[in-house]
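What you see is the complex with one protein chain gone and the rest in place.
And now, subunit A:
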Amino acid sequence: MAAGVATWLPFARAAAVGWLPLAKKTMPKPPVDKKSRNDEILFVNVSGLRFQTWKNTLDRYPDTLLGSSEKEFFYNEDTQEYFFDRDPEMFRHILNFYRTGKLHYPRQECIQAFDEELAFYGIVPDIIGDCCMEEYRDRKKENQERLAEDTEAEMATDTPLPPHSTSRERLWRAFENPHTSTMALVFYYVTGFFIAVSVIANVVETVPCRPPKGSKKDLPCGEKYSLAFFCMDTACVLIFTFEYLMRLFAAPSRCKFMRSVMSVIDVVAIMPYYIGLVMPENEDVSGAFVTLRVFRVFRIFKFSRHSQGLRILGYTLKSCASELGFLLFSLTMAIIIFATVMFYAEKGTKGTNFTSIPASFWYTIVTMTTLGYGDMVPNTIAGKIFGSICSLSGVLVIALPVPVIVSNFSRIYHQNQRADKMRAQQKVRLARIRLAKKGTTNAFLQFKEEVGFQDRDSDSALCLKNRSSFEHQHHHLLHCLEKTTNHEFTDELTFSEMCMTESVGYRTSRSTSISSHQGVSTSCCPRRAKRKAIRLANSTVSVSRGSVQELDTLQVHKTSAGPQSRSSLNARTEDLKLNCEDRDFTAAIISIPTPPANTPDESLPPSPAIPGILRNSRSTSFTHETVKISSL
């Protein structure tokens, strides 16, 4: 019930005294109101902006946050106020809703932010007042469309192929998105070229060429070089037919494909040729055949697959159908009116062109569209007067629906541009996301190293990096997961490398970049730098390995003799201590075909997807990225 009703209820109840003398039965007892009826002022602090309101105001809507006991969760005893850590500007509107019973939508706010605030305070957006409802709905629809577009664009074109796609699916994808593979691109350009060739041939065919010897008349080139043109036509049609059949084969839904506009255009483009082949060279029928040749010009519409602008234009016209319809209707009305008037005005003139009303249609159309050919001209005064009125009104009638169409076109065009831009930024975005994910993983793996320290060696200096408590807790969580499943996290590179091969027979020499990192300070951070360097080095090493599982050796060399030199140089080092000092590793992966559930001691970190291939040595687990297959 609205706020006003709540205010008037006591009044209505009091007026019920008027029924008492008439009552047939005894009245029921009234409800007892335990709460104190005294109204009090509440303080609501929203991010520092203090609002004050009567308690009754908030109680008007008991199913919202502020009206129910839910607000007690936000009550701050020290300051005796309700504190909300939300947008104070938006809260103004929320509070006004309680005061006036009408929710208004502020035009300058973002629709999503507004919706979120409403959801937080428990207010349903349906109660937005009529004054702001339209605007709200429009913006919301716009936003949703945009989101839908974005998700569509994300999912649609440039996603990598699902791994197990049949050749048919791949073919279809190649047709739809030519830039996915080189073959598709080549095919795309070839068809484009042939469309152009075909259209040009159609056009040139009718140009008059020099007549052959012995004839005076100018022949159109089509007839002079009929064989050449025929061959060209055949070639184009063959290509088009082939393309159409391939598309038909690859289409996921053949019925739907056959009904689509582009396929119809394709068919219409190539049919005349086949019909021409089939039809006999009969003089009577060739008239109809000539009509069919006109349809060859539809090949130019095949360009719409290649040109986005054409598609946009077509789509615009489709979406402006109502405006175009209105334009047509109003034009027709005006034409009929003016044609009638002009006919009767010019009826008396001798030798007039306005022989009938339909004949006057031509004059009216030409005048209203301001063409003014001049083949029909009024002579009488009345005719001239009405003729001028006709041309003036023509300008108006045609100019009216045009801005609507233009704005539609502009909107669609900008939408498309935005989609294109988004696709271009897609790669950057994905890369960023991947980087962020990797950052988290890196941080975690690094954390594990340091935990590894603490496990084994309490003497070693604890290199506490500046990590927030959030990161600590997150890492602990990941650690728990690892322990639960008895698998360990690795990163992408190591995983992919493990997939590829395990045979590392050789060690390449240490890259110079590593040795350059020797004299780094004793903080923990150089490890990361070194890791990066090692990774760099690894990436330069060409992958020339077999896919045989082999045992390789793990070697750890310590180049810098630090005070805590506890490096062990044997192959399976489980007690490798990594401290904060710089260390060079030459290491290789040891792949042992032992089952993963080995000893927790060894704590082999198998990559999750390859159960048979394990990595020995705990040390490798901590420096996954550093310990690559190829030693350095």
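Definition applied: contacts are C-beta pairs under 8 Å (C-beta built on N, C-alpha and C of every residue); 3 or more make two chains touch, one makes a residue touch a chain; residues count from 1.
The definition used in the following text is that contacts and distances are computed from a predicted model.
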Would you mind picking the UniProt name of the chain not drawn here, from "Dynein, cytoplasmic 1, intermediate chain 2b", "EF-hand domain-containing protein", "SKP1 component dimerisation domain-containing protein" or "Ragulator complex protein LAMTOR5"? "EF-hand domain-containing protein"
If the hidden chain were put back, which of A:Val17, A:Ala321 or A:Val428 would touch it? A:Val17
Who touches the missing chain here, A:Asn143, A:Asn353 or A:Thr380? A:Thr380
Who touches the missing chain here, A:Leu9, A:Met279 or A:Leu435? A:Leu9
For review purposes, identify every residue of subunit A that touches the missing chain, sorted by number. 1-5, 7-24, 26-27, 29-30, 32-33, 37-39, 54, 56, 99, 341, 344-345, 347-348, 380-382, 385-386, 389
